[in-house]
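Left out: one protein chain. Kept in place: all the others.
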Amino acid sequence: MGLIRDAIFIGVLQASPLVLAAIGFTLIYYLNGFINFAYGETITFGAYFALLFNVSLGLGFYLSLIPATLLCGLLSVATYLYIFRPAIRKGVGPSELIILSVGLSFMLRYGLVLFTGAENAFLNEPPIDYYRMIGVGATNVQLLALVLMAVIVFNLYWLIYRTGFGEVVRALANNEELARVSGIDPHKVSVRVWFIAGCVGGLAGMFTGVFALVNPLMGWNLILITVMVSIVAGVGSVRGALIASVAAGILTAAITLVTKPLYAEVILLSVFILVLWSRRRRVA
Amino acid sequence: MAYLIFSLSLLLVYVGLAILLHVQFGLVGIPNFGVVGFWGLGMYAVGVFQVQFDLSFVDAMVLSILLSGLLSYVLGRLLLRCDQQAILCGTLAFSVIVALLVISEKWLTEGVVGLGTIRYPVRVGDLTEPFYFLFLLLLIGLLQYSVLKLHVSHYARVLIAIRDNEELAASLGKDTFRIKLVVFTLTCTLMGVIGGLSAPLNQFLTPNMIVPGITFAVWISLALGGKEHALGATIGVFATFGLFDILIETYLPVTPELAVVVPNLKLFVYGAVLVGVLMYRPRGLLPQQFLPPDRLVRQIDERAMKARSAVASAARSARDRAKAWRL
Partner (left out) sequence: MAAVKLSVRNLSKSYTLHPVLDVKELSFGDHGLEGLIGPNGAGKSTLLGLLTRRIAPTTGEIDFETEERTYSLGECLAHDVARLGLIKTNQRIQNFDSLTIRDSLRLAAVSPARETLRSIFRGDQTDAAVEAEIDSYLAEFPFSDPDGYANSGGEKKLLDILRCLIARPRMLLMDEPTAGLPDDLTQKVMSHVTKKVDAGEMTVVIVEHDLELIWSYCAYVHFLSEGELLFHGPPDKVKENRTVAEKYMGL
(Lines give C-alpha, C1' and ligand atoms only; values in the text may rest on other atoms or scores of the structure.)
Protein backbone atom coordinates (compact mmCIF):
# COMPACT_ATOMS: atom_id res chain seq x y z
CA MET A 1 0.00 0.00 0.00
CA GLY A 2 2.83 2.31 0.95
CA LEU A 3 4.48 1.60 -2.38
CA ILE A 4 1.42 2.64 -4.33
CA ARG A 5 1.05 5.83 -2.31
CA ASP A 6 4.73 6.71 -2.76
CA ALA A 7 4.59 5.91 -6.46
CA ILE A 8 1.57 8.11 -7.03
CA PHE A 9 3.03 10.99 -5.04
CA ILE A 10 6.53 10.86 -6.53
CA GLY A 11 5.11 10.08 -9.95
CA VAL A 12 2.84 13.11 -9.98
CA LEU A 13 5.63 15.36 -8.70
CA GLN A 14 8.15 14.13 -11.25
CA ALA A 15 5.71 13.86 -14.11
CA SER A 16 4.73 17.51 -13.98
CA PRO A 17 7.32 18.71 -16.53
CA LEU A 18 6.36 15.75 -18.71
CA VAL A 19 2.70 16.74 -18.51
CA LEU A 20 3.58 20.22 -19.74
CA ALA A 21 5.82 18.96 -22.53
CA ALA A 22 3.26 16.39 -23.62
CA ILE A 23 0.47 18.96 -23.83
CA GLY A 24 2.62 21.40 -25.80
CA PHE A 25 3.86 18.70 -28.14
CA THR A 26 0.34 17.37 -28.62
CA LEU A 27 -0.92 20.79 -29.70
CA ILE A 28 1.53 20.86 -32.63
CA TYR A 29 1.03 17.18 -33.41
CA TYR A 30 -2.71 17.79 -33.45
CA LEU A 31 -2.60 20.87 -35.65
CA ASN A 32 0.05 19.88 -38.20
CA GLY A 33 -0.07 16.10 -37.93
CA PHE A 34 3.63 15.36 -37.71
CA ILE A 35 6.02 14.43 -34.92
CA ASN A 36 8.23 17.40 -34.18
CA PHE A 37 11.43 16.13 -32.56
CA ALA A 38 12.80 19.69 -32.52
CA TYR A 39 10.28 20.35 -29.78
CA GLY A 40 12.86 18.75 -27.50
CA GLU A 41 15.13 21.71 -28.17
CA THR A 42 12.37 24.12 -27.20
CA ILE A 43 12.51 22.37 -23.83
CA THR A 44 16.31 22.61 -23.63
CA PHE A 45 16.33 26.24 -24.69
CA GLY A 46 13.75 26.98 -21.98
CA ALA A 47 16.20 25.83 -19.35
CA TYR A 48 19.06 27.77 -20.94
CA PHE A 49 17.04 30.97 -21.27
CA ALA A 50 16.16 30.62 -17.59
CA LEU A 51 19.85 30.08 -16.89
CA LEU A 52 20.62 33.30 -18.74
CA PHE A 53 18.24 35.41 -16.67
CA ASN A 54 18.61 33.51 -13.42
CA VAL A 55 22.36 32.93 -13.24
CA SER A 56 23.99 35.36 -15.68
CA LEU A 57 21.72 38.33 -14.98
CA GLY A 58 20.98 37.41 -11.37
CA LEU A 59 17.20 37.53 -11.52
CA GLY A 60 15.20 35.43 -9.05
CA PHE A 61 14.15 32.01 -10.29
CA TYR A 62 10.43 32.71 -10.46
CA LEU A 63 10.97 36.12 -12.04
CA SER A 64 13.27 34.75 -14.73
CA LEU A 65 10.57 32.25 -15.76
CA ILE A 66 8.60 35.02 -17.44
CA PRO A 67 11.07 36.35 -20.06
CA ALA A 68 12.46 32.85 -20.63
CA THR A 69 8.98 31.50 -21.36
CA LEU A 70 8.26 34.27 -23.86
CA LEU A 71 11.59 33.73 -25.62
CA CYS A 72 10.76 30.03 -25.99
CA GLY A 73 7.44 30.90 -27.52
CA LEU A 74 9.23 33.10 -30.06
CA LEU A 75 11.77 30.38 -30.81
CA SER A 76 8.99 27.92 -31.48
CA VAL A 77 7.21 30.37 -33.78
CA ALA A 78 10.48 31.00 -35.61
CA THR A 79 10.99 27.28 -36.30
CA TYR A 80 7.45 27.17 -37.63
CA LEU A 81 7.72 30.25 -39.82
CA TYR A 82 11.17 29.64 -41.25
CA ILE A 83 11.42 25.85 -41.38
CA PHE A 84 8.20 23.90 -41.05
CA ARG A 85 5.72 26.14 -42.84
CA PRO A 86 7.88 26.51 -45.96
CA ALA A 87 8.53 22.76 -45.89
CA ILE A 88 4.83 21.92 -45.61
CA ARG A 89 4.09 24.33 -48.44
CA LYS A 90 6.73 22.66 -50.60
CA GLY A 91 4.91 19.39 -50.11
CA VAL A 92 7.47 17.60 -47.94
CA GLY A 93 5.76 14.36 -46.82
CA PRO A 94 4.96 13.47 -43.20
CA SER A 95 7.87 11.03 -42.79
CA GLU A 96 10.27 13.52 -44.30
CA LEU A 97 8.94 16.23 -41.99
CA ILE A 98 9.88 14.08 -39.01
CA ILE A 99 13.38 13.60 -40.39
CA LEU A 100 13.54 17.32 -41.05
CA SER A 101 12.60 17.96 -37.43
CA VAL A 102 15.38 15.64 -36.27
CA GLY A 103 17.81 17.58 -38.45
CA LEU A 104 16.60 20.84 -36.94
CA SER A 105 16.87 19.31 -33.49
CA PHE A 106 20.54 18.40 -34.04
CA MET A 107 21.22 21.83 -35.51
CA LEU A 108 19.75 23.67 -32.53
CA ARG A 109 21.27 21.33 -29.95
CA TYR A 110 24.81 21.45 -31.25
CA GLY A 111 24.48 25.12 -32.10
CA LEU A 112 23.73 25.60 -28.41
CA VAL A 113 26.69 23.39 -27.42
CA LEU A 114 28.98 25.56 -29.55
CA PHE A 115 27.93 28.54 -27.41
CA THR A 116 27.59 27.08 -23.96
CA GLY A 117 29.65 23.90 -23.98
CA ALA A 118 28.27 20.50 -23.08
CA GLU A 119 28.84 20.72 -19.32
CA ASN A 120 26.06 20.44 -16.77
CA ALA A 121 24.78 23.72 -15.37
CA PHE A 122 22.57 24.48 -12.40
CA LEU A 123 19.81 26.99 -11.83
CA ASN A 124 19.91 29.03 -8.63
CA GLU A 125 17.09 27.54 -6.68
CA PRO A 126 15.06 29.57 -4.30
CA PRO A 127 15.80 28.66 -0.63
CA ILE A 128 14.62 25.17 0.06
CA ASP A 129 12.23 24.03 2.75
CA TYR A 130 11.38 20.45 3.24
CA TYR A 131 7.86 19.33 4.01
CA ARG A 132 6.53 16.00 5.11
CA MET A 133 2.98 15.21 4.25
CA ILE A 134 1.03 11.96 4.36
CA GLY A 135 4.26 10.15 5.00
CA VAL A 136 6.24 11.42 2.00
CA GLY A 137 8.61 14.34 1.69
CA ALA A 138 8.74 17.11 -0.87
CA THR A 139 10.52 20.43 -1.18
CA ASN A 140 8.78 23.76 -1.42
CA VAL A 141 10.06 24.15 -4.99
CA GLN A 142 8.52 20.86 -6.01
CA LEU A 143 5.21 21.74 -4.41
CA LEU A 144 5.16 25.23 -5.87
CA ALA A 145 6.05 23.86 -9.26
CA LEU A 146 3.26 21.36 -8.95
CA VAL A 147 0.73 24.07 -8.09
CA LEU A 148 2.01 26.36 -10.81
CA MET A 149 1.85 23.62 -13.38
CA ALA A 150 -1.60 22.56 -12.28
CA VAL A 151 -2.72 26.13 -12.90
CA ILE A 152 -1.07 26.22 -16.34
CA VAL A 153 -2.45 22.84 -17.33
CA PHE A 154 -5.90 23.83 -16.16
CA ASN A 155 -5.72 27.02 -18.23
CA LEU A 156 -4.54 25.18 -21.33
CA TYR A 157 -7.27 22.64 -20.87
CA TRP A 158 -9.80 25.42 -20.59
CA LEU A 159 -8.34 27.10 -23.67
CA ILE A 160 -8.60 24.00 -25.83
CA TYR A 161 -11.89 22.59 -24.70
CA ARG A 162 -13.92 25.55 -23.51
CA THR A 163 -13.09 28.62 -25.59
CA GLY A 164 -13.67 29.87 -29.09
CA PHE A 165 -9.95 29.64 -29.84
CA GLY A 166 -9.92 25.95 -28.95
CA GLU A 167 -12.85 25.39 -31.25
CA VAL A 168 -11.01 27.13 -34.09
CA VAL A 169 -7.92 24.99 -33.52
CA ARG A 170 -9.99 21.83 -33.55
CA ALA A 171 -11.80 22.91 -36.70
CA LEU A 172 -8.49 23.63 -38.41
CA ALA A 173 -6.96 20.30 -37.42
CA ASN A 174 -9.96 18.38 -38.70
CA ASN A 175 -10.44 20.06 -42.04
CA GLU A 176 -8.30 22.97 -43.15
CA GLU A 177 -10.32 23.68 -46.29
CA LEU A 178 -13.59 23.85 -44.42
CA ALA A 179 -12.05 26.04 -41.72
CA ARG A 180 -10.68 28.40 -44.34
CA VAL A 181 -14.05 28.70 -46.03
CA SER A 182 -15.70 29.59 -42.74
CA GLY A 183 -13.36 32.54 -42.37
CA ILE A 184 -10.57 31.18 -40.17
CA ASP A 185 -7.06 32.40 -40.99
CA PRO A 186 -4.99 29.20 -40.63
CA HIS A 187 -1.74 31.13 -40.57
CA LYS A 188 -2.69 33.27 -37.59
CA VAL A 189 -4.04 30.33 -35.63
CA SER A 190 -0.95 28.22 -36.36
CA VAL A 191 1.39 30.97 -35.18
CA ARG A 192 -0.56 31.27 -31.93
CA VAL A 193 -0.56 27.52 -31.36
CA TRP A 194 3.18 27.26 -31.96
CA PHE A 195 3.72 30.18 -29.60
CA ILE A 196 1.69 28.57 -26.83
CA ALA A 197 3.34 25.21 -27.41
CA GLY A 198 6.76 26.87 -27.26
CA CYS A 199 5.96 28.62 -23.98
CA VAL A 200 4.71 25.41 -22.42
CA GLY A 201 7.74 23.44 -23.64
CA GLY A 202 10.08 26.09 -22.28
CA LEU A 203 8.41 25.90 -18.86
CA ALA A 204 8.79 22.12 -18.94
CA GLY A 205 12.52 22.62 -19.50
CA MET A 206 12.83 25.16 -16.69
CA PHE A 207 11.17 22.85 -14.16
CA THR A 208 13.18 19.85 -15.31
CA GLY A 209 16.25 22.05 -14.88
CA VAL A 210 15.39 23.22 -11.39
CA PHE A 211 14.55 19.69 -10.21
CA ALA A 212 17.87 18.34 -11.44
CA LEU A 213 20.36 19.97 -13.74
CA VAL A 214 20.58 21.69 -17.10
CA ASN A 215 22.44 20.23 -20.06
CA PRO A 216 22.06 20.29 -23.84
CA LEU A 217 20.75 16.72 -23.96
CA MET A 218 17.90 17.21 -21.50
CA GLY A 219 15.36 18.01 -24.20
CA TRP A 220 16.29 14.98 -26.29
CA ASN A 221 15.96 12.77 -23.22
CA LEU A 222 12.52 14.16 -22.46
CA ILE A 223 11.22 14.27 -26.04
CA LEU A 224 11.25 10.49 -26.50
CA ILE A 225 8.92 9.94 -23.56
CA THR A 226 6.88 12.94 -24.68
CA VAL A 227 6.40 11.51 -28.17
CA MET A 228 5.49 8.14 -26.71
CA VAL A 229 2.95 9.63 -24.36
CA SER A 230 1.33 11.68 -27.13
CA ILE A 231 1.12 8.76 -29.53
CA VAL A 232 -0.29 6.44 -26.89
CA ALA A 233 -2.83 9.12 -26.00
CA GLY A 234 -4.05 9.20 -29.60
CA VAL A 235 -3.41 11.86 -32.20
CA GLY A 236 -4.00 15.25 -30.71
CA SER A 237 -5.96 14.40 -27.62
CA VAL A 238 -4.88 16.96 -25.02
CA ARG A 239 -6.99 15.15 -22.47
CA GLY A 240 -5.33 11.86 -23.40
CA ALA A 241 -1.86 13.39 -23.23
CA LEU A 242 -2.63 14.64 -19.74
CA ILE A 243 -3.75 11.24 -18.50
CA ALA A 244 -1.02 9.30 -20.32
CA SER A 245 1.79 11.50 -19.05
CA VAL A 246 0.64 11.28 -15.44
CA ALA A 247 0.29 7.51 -15.87
CA ALA A 248 3.80 7.34 -17.34
CA GLY A 249 5.14 9.35 -14.40
CA ILE A 250 3.48 7.11 -11.84
CA LEU A 251 4.57 3.95 -13.65
CA THR A 252 8.15 5.24 -13.81
CA ALA A 253 8.12 6.09 -10.12
CA ALA A 254 6.67 2.71 -9.21
CA ILE A 255 9.22 0.76 -11.23
CA THR A 256 12.04 2.95 -9.93
CA LEU A 257 10.99 2.25 -6.35
CA VAL A 258 11.07 -1.50 -7.01
CA THR A 259 14.17 -1.83 -9.21
CA LYS A 260 16.68 0.34 -11.10
CA PRO A 261 15.53 3.59 -12.79
CA LEU A 262 16.97 2.35 -16.11
CA TYR A 263 14.49 -0.52 -16.11
CA ALA A 264 11.64 1.93 -15.76
CA GLU A 265 12.51 3.44 -19.12
CA VAL A 266 13.08 0.04 -20.73
CA ILE A 267 9.70 -1.19 -19.56
CA LEU A 268 8.00 2.03 -20.64
CA LEU A 269 9.54 1.81 -24.13
CA SER A 270 8.60 -1.86 -24.46
CA VAL A 271 5.04 -1.11 -23.44
CA PHE A 272 5.06 1.64 -26.06
CA ILE A 273 6.08 -0.79 -28.83
CA LEU A 274 3.31 -3.16 -27.74
CA VAL A 275 0.79 -0.32 -27.83
CA LEU A 276 1.87 0.48 -31.39
CA TRP A 277 1.45 -3.19 -32.26
CA SER A 278 -2.05 -3.26 -30.79
CA ARG A 279 -2.94 -0.33 -33.06
CA ARG A 280 -1.68 -2.04 -36.22
CA ARG A 281 -3.82 -1.88 -39.29
CA ARG A 282 -6.54 -4.47 -39.06
CA VAL A 283 -6.26 -6.82 -41.97
CA ALA A 284 -9.49 -7.67 -43.70
CA MET B 1 48.70 5.37 -41.24
CA ALA B 2 47.13 3.05 -38.67
CA TYR B 3 44.59 5.76 -37.89
CA LEU B 4 43.78 6.24 -41.56
CA ILE B 5 43.14 2.51 -41.94
CA PHE B 6 40.86 2.67 -38.90
CA SER B 7 38.96 5.68 -40.30
CA LEU B 8 38.56 4.06 -43.68
CA SER B 9 37.28 0.87 -42.07
CA LEU B 10 34.77 2.93 -40.14
CA LEU B 11 33.80 4.63 -43.40
CA LEU B 12 33.01 1.21 -44.85
CA VAL B 13 30.86 0.43 -41.82
CA TYR B 14 28.83 3.58 -42.44
CA VAL B 15 28.57 2.81 -46.16
CA GLY B 16 27.18 -0.61 -45.29
CA LEU B 17 24.60 0.79 -42.87
CA ALA B 18 23.55 3.50 -45.32
CA ILE B 19 23.11 1.00 -48.17
CA LEU B 20 20.92 -1.17 -45.95
CA LEU B 21 18.88 1.86 -44.91
CA HIS B 22 18.52 2.73 -48.59
CA VAL B 23 16.89 -0.66 -49.16
CA GLN B 24 14.60 -0.16 -46.16
CA PHE B 25 13.55 3.44 -46.65
CA GLY B 26 14.48 4.26 -50.25
CA LEU B 27 12.98 1.13 -51.78
CA VAL B 28 10.30 -0.31 -49.47
CA GLY B 29 9.56 2.85 -47.48
CA ILE B 30 10.25 1.54 -43.96
CA PRO B 31 11.61 4.48 -41.94
CA ASN B 32 14.02 2.67 -39.61
CA PHE B 33 15.09 5.16 -36.94
CA GLY B 34 16.79 2.50 -34.86
CA VAL B 35 19.79 1.79 -37.08
CA VAL B 36 22.15 2.17 -34.14
CA GLY B 37 20.11 -0.36 -32.16
CA PHE B 38 20.63 -3.20 -34.63
CA TRP B 39 24.26 -2.24 -35.23
CA GLY B 40 24.97 -1.91 -31.51
CA LEU B 41 23.19 -5.15 -30.73
CA GLY B 42 25.37 -7.05 -33.21
CA MET B 43 28.51 -5.36 -31.95
CA TYR B 44 27.84 -5.95 -28.26
CA ALA B 45 26.68 -9.50 -28.88
CA VAL B 46 30.00 -10.36 -30.51
CA GLY B 47 31.85 -8.56 -27.70
CA VAL B 48 29.94 -10.26 -24.90
CA PHE B 49 30.15 -13.74 -26.39
CA GLN B 50 33.86 -13.34 -27.04
CA VAL B 51 34.95 -11.69 -23.81
CA GLN B 52 32.52 -13.04 -21.20
CA PHE B 53 31.97 -16.50 -22.63
CA ASP B 54 35.37 -16.92 -24.22
CA LEU B 55 34.04 -17.99 -27.61
CA SER B 56 35.97 -17.66 -30.86
CA PHE B 57 35.12 -14.74 -33.14
CA VAL B 58 33.28 -16.94 -35.61
CA ASP B 59 31.16 -18.64 -32.91
CA ALA B 60 30.38 -15.26 -31.36
CA MET B 61 29.41 -13.91 -34.78
CA VAL B 62 27.08 -16.82 -35.49
CA LEU B 63 25.31 -16.36 -32.15
CA SER B 64 25.15 -12.61 -32.74
CA ILE B 65 23.53 -13.13 -36.15
CA LEU B 66 20.96 -15.50 -34.66
CA LEU B 67 20.15 -12.97 -31.94
CA SER B 68 19.78 -9.98 -34.25
CA GLY B 69 17.84 -12.07 -36.77
CA LEU B 70 15.37 -13.16 -34.11
CA LEU B 71 14.92 -9.67 -32.67
CA SER B 72 14.55 -8.05 -36.12
CA TYR B 73 11.91 -10.61 -37.01
CA VAL B 74 9.97 -10.04 -33.79
CA LEU B 75 10.18 -6.25 -34.11
CA GLY B 76 9.14 -6.48 -37.76
CA ARG B 77 6.12 -8.60 -36.85
CA LEU B 78 5.14 -6.06 -34.21
CA LEU B 79 5.62 -2.88 -36.23
CA LEU B 80 5.32 -3.47 -39.97
CA ARG B 81 1.54 -3.35 -40.12
CA CYS B 82 1.60 0.12 -38.54
CA ASP B 83 1.87 3.44 -40.37
CA GLN B 84 5.20 5.12 -41.06
CA GLN B 85 5.17 7.38 -38.00
CA ALA B 86 4.61 4.41 -35.72
CA ILE B 87 7.39 2.40 -37.38
CA LEU B 88 9.74 5.35 -36.98
CA CYS B 89 8.96 5.76 -33.27
CA GLY B 90 8.95 2.03 -32.59
CA THR B 91 12.37 1.43 -34.12
CA LEU B 92 13.74 4.48 -32.30
CA ALA B 93 12.35 3.08 -29.04
CA PHE B 94 14.02 -0.27 -29.79
CA SER B 95 17.42 1.37 -30.24
CA VAL B 96 17.04 3.26 -26.96
CA ILE B 97 16.12 0.01 -25.20
CA VAL B 98 19.31 -1.61 -26.52
CA ALA B 99 21.40 1.35 -25.32
CA LEU B 100 19.77 1.32 -21.87
CA LEU B 101 20.26 -2.42 -21.43
CA VAL B 102 23.91 -2.10 -22.39
CA ILE B 103 24.31 0.38 -19.52
CA SER B 104 22.24 -1.51 -16.98
CA GLU B 105 23.34 -5.13 -17.56
CA LYS B 106 26.83 -4.73 -16.18
CA TRP B 107 27.28 -8.46 -15.60
CA LEU B 108 27.25 -8.90 -19.40
CA THR B 109 28.50 -5.65 -20.84
CA GLU B 110 30.59 -4.13 -18.04
CA GLY B 111 28.33 -1.06 -18.35
CA VAL B 112 29.96 2.32 -18.66
CA VAL B 113 33.34 0.83 -17.69
CA GLY B 114 33.62 -0.68 -21.12
CA LEU B 115 34.01 -4.16 -22.57
CA GLY B 116 37.27 -5.35 -24.06
CA THR B 117 39.47 -6.35 -25.60
CA ILE B 118 37.83 -7.86 -28.66
CA ARG B 119 40.18 -9.89 -30.80
CA TYR B 120 40.36 -9.91 -34.59
CA PRO B 121 39.22 -13.19 -36.15
CA VAL B 122 42.70 -13.72 -37.61
CA ARG B 123 45.94 -11.99 -36.69
CA VAL B 124 48.54 -11.33 -39.37
CA GLY B 125 51.10 -9.50 -37.28
CA ASP B 126 51.34 -5.81 -38.12
CA LEU B 127 49.21 -6.34 -41.19
CA THR B 128 46.10 -7.39 -39.24
CA GLU B 129 44.32 -4.05 -39.58
CA PRO B 130 45.02 -3.54 -43.29
CA PHE B 131 43.91 -7.09 -44.03
CA TYR B 132 40.75 -6.62 -42.00
CA PHE B 133 40.10 -3.42 -43.95
CA LEU B 134 40.42 -5.32 -47.23
CA PHE B 135 38.07 -7.99 -45.88
CA LEU B 136 35.50 -5.30 -45.01
CA LEU B 137 36.00 -3.69 -48.41
CA LEU B 138 35.22 -7.01 -50.06
CA LEU B 139 32.07 -7.53 -47.99
CA ILE B 140 30.73 -4.00 -48.45
CA GLY B 141 31.60 -4.19 -52.15
CA LEU B 142 29.57 -7.37 -52.32
CA LEU B 143 26.67 -5.65 -50.59
CA GLN B 144 26.78 -2.71 -53.02
CA TYR B 145 26.95 -5.12 -55.95
CA SER B 146 23.91 -7.01 -54.64
CA VAL B 147 21.94 -3.80 -54.26
CA LEU B 148 22.84 -2.75 -57.81
CA LYS B 149 21.63 -6.14 -59.01
CA LEU B 150 18.53 -5.77 -56.87
CA HIS B 151 17.67 -2.54 -58.66
CA VAL B 152 17.28 -4.26 -62.03
CA SER B 153 15.41 -7.29 -60.70
CA HIS B 154 11.73 -8.14 -60.49
CA TYR B 155 12.06 -7.82 -56.73
CA ALA B 156 12.86 -4.09 -56.75
CA ARG B 157 9.73 -3.39 -58.77
CA VAL B 158 7.58 -4.97 -56.09
CA LEU B 159 9.43 -3.10 -53.33
CA ILE B 160 8.91 0.26 -55.07
CA ALA B 161 5.27 -0.61 -55.70
CA ILE B 162 4.79 -1.29 -51.98
CA ARG B 163 6.42 2.03 -51.12
CA ASP B 164 4.22 3.92 -53.57
CA ASN B 165 0.87 2.28 -52.84
CA GLU B 166 0.78 -0.76 -50.60
CA GLU B 167 -2.93 -1.46 -50.91
CA LEU B 168 -2.80 -1.36 -54.70
CA ALA B 169 0.16 -3.77 -54.69
CA ALA B 170 -1.80 -6.16 -52.47
CA SER B 171 -4.78 -5.98 -54.82
CA LEU B 172 -2.51 -7.29 -57.58
CA GLY B 173 -1.63 -10.36 -55.55
CA LYS B 174 1.57 -9.19 -53.85
CA ASP B 175 1.94 -10.36 -50.25
CA THR B 176 3.09 -6.96 -49.05
CA PHE B 177 3.42 -7.71 -45.33
CA ARG B 178 5.52 -10.79 -45.96
CA ILE B 179 7.78 -8.96 -48.40
CA LYS B 180 8.25 -6.10 -45.93
CA LEU B 181 8.95 -8.54 -43.13
CA VAL B 182 11.53 -10.43 -45.21
CA VAL B 183 13.30 -7.25 -46.27
CA PHE B 184 13.22 -5.74 -42.78
CA THR B 185 14.47 -8.87 -41.05
CA LEU B 186 17.21 -9.43 -43.59
CA THR B 187 18.50 -5.87 -43.68
CA CYS B 188 18.32 -5.38 -39.90
CA THR B 189 20.17 -8.65 -39.39
CA LEU B 190 22.81 -7.44 -41.84
CA MET B 191 23.07 -4.23 -39.80
CA GLY B 192 23.79 -6.52 -36.86
CA VAL B 193 26.42 -8.36 -38.92
CA ILE B 194 28.10 -5.05 -39.72
CA GLY B 195 27.94 -4.28 -35.99
CA GLY B 196 29.60 -7.60 -35.19
CA LEU B 197 32.32 -6.85 -37.71
CA SER B 198 32.85 -3.42 -36.13
CA ALA B 199 33.54 -4.96 -32.73
CA PRO B 200 37.18 -5.89 -33.41
CA LEU B 201 37.68 -2.52 -35.10
CA ASN B 202 36.69 -0.69 -31.93
CA GLN B 203 38.33 -3.31 -29.70
CA PHE B 204 36.92 -1.68 -26.60
CA LEU B 205 33.14 -1.19 -26.45
CA THR B 206 31.42 1.52 -24.40
CA PRO B 207 27.74 2.54 -24.22
CA ASN B 208 28.49 5.98 -25.67
CA MET B 209 29.22 4.27 -29.00
CA ILE B 210 25.55 3.43 -29.43
CA VAL B 211 24.02 6.90 -29.41
CA PRO B 212 21.26 8.24 -31.69
CA GLY B 213 23.93 10.34 -33.41
CA ILE B 214 24.95 7.26 -35.41
CA THR B 215 21.43 6.64 -36.68
CA PHE B 216 21.32 10.30 -37.55
CA ALA B 217 24.64 10.22 -39.43
CA VAL B 218 23.42 7.29 -41.52
CA TRP B 219 20.15 9.05 -42.26
CA ILE B 220 21.81 12.26 -43.32
CA SER B 221 24.18 10.36 -45.62
CA LEU B 222 21.23 8.71 -47.30
CA ALA B 223 19.19 11.91 -47.57
CA LEU B 224 22.15 13.82 -48.94
CA GLY B 225 23.24 11.15 -51.41
CA GLY B 226 19.74 10.40 -52.67
CA LYS B 227 17.54 7.85 -50.99
CA GLU B 228 16.19 6.24 -54.13
CA HIS B 229 19.40 5.77 -56.04
CA ALA B 230 21.42 2.57 -55.73
CA LEU B 231 24.62 4.56 -55.21
CA GLY B 232 23.08 7.42 -53.21
CA ALA B 233 23.96 5.93 -49.84
CA THR B 234 27.61 5.42 -50.74
CA ILE B 235 28.01 8.87 -52.25
CA GLY B 236 26.29 10.37 -49.21
CA VAL B 237 28.66 8.69 -46.73
CA PHE B 238 31.67 9.94 -48.69
CA ALA B 239 30.22 13.46 -48.68
CA THR B 240 29.57 13.46 -44.92
CA PHE B 241 31.71 11.02 -42.99
CA GLY B 242 34.45 10.94 -45.60
CA LEU B 243 34.66 14.71 -45.78
CA PHE B 244 34.36 15.47 -42.07
CA ASP B 245 35.76 12.57 -40.13
CA ILE B 246 38.55 11.66 -42.50
CA LEU B 247 39.59 14.67 -44.54
CA ILE B 248 38.96 17.47 -42.08
CA GLU B 249 39.67 15.74 -38.78
CA THR B 250 42.73 13.91 -40.03
CA TYR B 251 44.34 16.27 -42.48
CA LEU B 252 43.31 19.77 -41.53
CA PRO B 253 45.67 21.36 -39.01
CA VAL B 254 43.39 22.14 -36.09
CA THR B 255 44.53 23.71 -32.87
CA PRO B 256 43.72 21.79 -29.67
CA GLU B 257 41.03 24.25 -28.60
CA LEU B 258 39.41 23.97 -32.03
CA ALA B 259 39.64 20.19 -31.91
CA VAL B 260 37.17 20.19 -29.01
CA VAL B 261 34.68 22.17 -31.08
CA VAL B 262 34.94 20.17 -34.30
CA PRO B 263 32.72 17.19 -33.32
CA ASN B 264 29.94 19.52 -32.17
CA LEU B 265 30.39 21.73 -35.20
CA LYS B 266 30.15 18.60 -37.33
CA LEU B 267 26.80 17.58 -35.85
CA PHE B 268 25.55 21.16 -36.20
CA VAL B 269 26.52 21.19 -39.87
CA TYR B 270 25.00 17.71 -40.38
CA GLY B 271 21.74 19.03 -38.95
CA ALA B 272 21.83 22.13 -41.12
CA VAL B 273 22.64 20.09 -44.23
CA LEU B 274 19.80 17.68 -43.55
CA VAL B 275 17.35 20.57 -43.15
CA GLY B 276 18.67 22.20 -46.33
CA VAL B 277 18.57 19.02 -48.38
CA LEU B 278 15.03 18.12 -47.34
CA MET B 279 13.79 21.60 -48.08
CA TYR B 280 15.64 22.47 -51.26
CA ARG B 281 16.71 19.18 -52.80
CA PRO B 282 14.47 16.51 -51.30
CA ARG B 283 15.77 13.79 -53.58
CA GLY B 284 19.43 14.31 -52.71
CA LEU B 285 22.53 14.58 -54.87
CA LEU B 286 21.54 11.61 -57.04
CA PRO B 287 17.86 12.34 -57.54
CA GLN B 288 17.21 9.66 -60.11
CA GLN B 289 15.20 6.72 -59.10
CA PHE B 290 15.03 3.23 -60.39
CA LEU B 291 15.38 3.47 -64.15
CA PRO B 292 15.01 0.29 -66.15
CA PRO B 293 17.58 -0.03 -68.94
CA ASP B 294 15.17 0.65 -71.80
CA ARG B 295 14.06 3.88 -70.16
CA LEU B 296 17.64 4.91 -69.45
CA VAL B 297 18.67 4.44 -73.09
CA ARG B 298 15.67 6.44 -74.25
CA GLN B 299 16.49 9.25 -71.86
CA ILE B 300 20.06 9.42 -73.11
CA ASP B 301 18.79 9.48 -76.70
CA GLU B 302 16.37 12.26 -75.89
CA ARG B 303 19.06 14.36 -74.26
CA ALA B 304 21.38 13.82 -77.21
CA MET B 305 18.61 14.81 -79.60
CA LYS B 306 17.81 17.91 -77.57
CA ALA B 307 21.48 18.88 -77.50
CA ARG B 308 21.79 18.31 -81.23
CA SER B 309 18.75 20.45 -82.02
CA ALA B 310 19.98 23.14 -79.63
CA VAL B 311 23.31 23.23 -81.44
CA ALA B 312 21.55 23.33 -84.81
CA SER B 313 19.26 26.18 -83.79
CA ALA B 314 22.19 28.12 -82.32
CA ALA B 315 24.07 27.69 -85.60
CA ARG B 316 21.02 28.76 -87.55
CA SER B 317 20.52 31.90 -85.49
CA ALA B 318 24.23 32.72 -85.76
CA ARG B 319 24.01 32.31 -89.52
CA ASP B 320 20.92 34.54 -89.63
CA ARG B 321 22.61 37.16 -87.55
CA ALA B 322 25.69 37.06 -89.74
CA LYS B 323 23.47 37.41 -92.80
CA ALA B 324 21.57 40.34 -91.32
CA TRP B 325 24.81 42.02 -90.39
CA ARG B 326 26.18 41.63 -93.89
CA LEU B 327 23.03 43.15 -95.38
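As written, the chain order gives the labels A and B, with residue 1 at the start of each chain.
Rule of thumb we're sticking to: a contact is a pair of C-beta atoms (placed from the backbone, for glycine too) under 8 Å apart; a residue touches a chain by one contact, two chains touch by 3 or more.
If you're wondering where the values come from, they're calculated on a predicted model, not measured in any experiment.
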Residue of B:S56, B:T117 or B:S146 in touch with the missing chain, whole complex considered: B:S146
Of B:G125, B:G173 or B:P256, the one touching the omitted chain in the full complex: B:G173
Contact partner of the left-out chain, one of B:S56, B:T117 or B:N165: B:N165
Hidden partner chain, residues of chain B it touches: 146, 149-150, 152-155, 157-158, 160-161, 163-165, 167-176, 182, 186, 228, 289-290, 292, 294-295, 298
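Going forward, only the chains that are shown with their structure count from here on.
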Separation of mean Cα positions, chain B and chain A [Å, integer]: 32
Residue ranges of chain A in contact with chain B within the complex: 34-35, 83, 86-87, 90, 92, 94-96, 98-100, 102-111, 113-114, 118, 220, 224, 227-228, 231, 260, 262-263, 265-266, 269-270, 272-274, 276-277, 279-281, 283
Of all residues in chain B, those that touch chain A in their complex: 31, 75, 78-79, 81-86, 88-90, 92-94, 96-97, 100-101, 103-104, 177, 212-213, 216, 219-220, 223, 261, 264-265, 267-268, 270-275, 278-279, 282
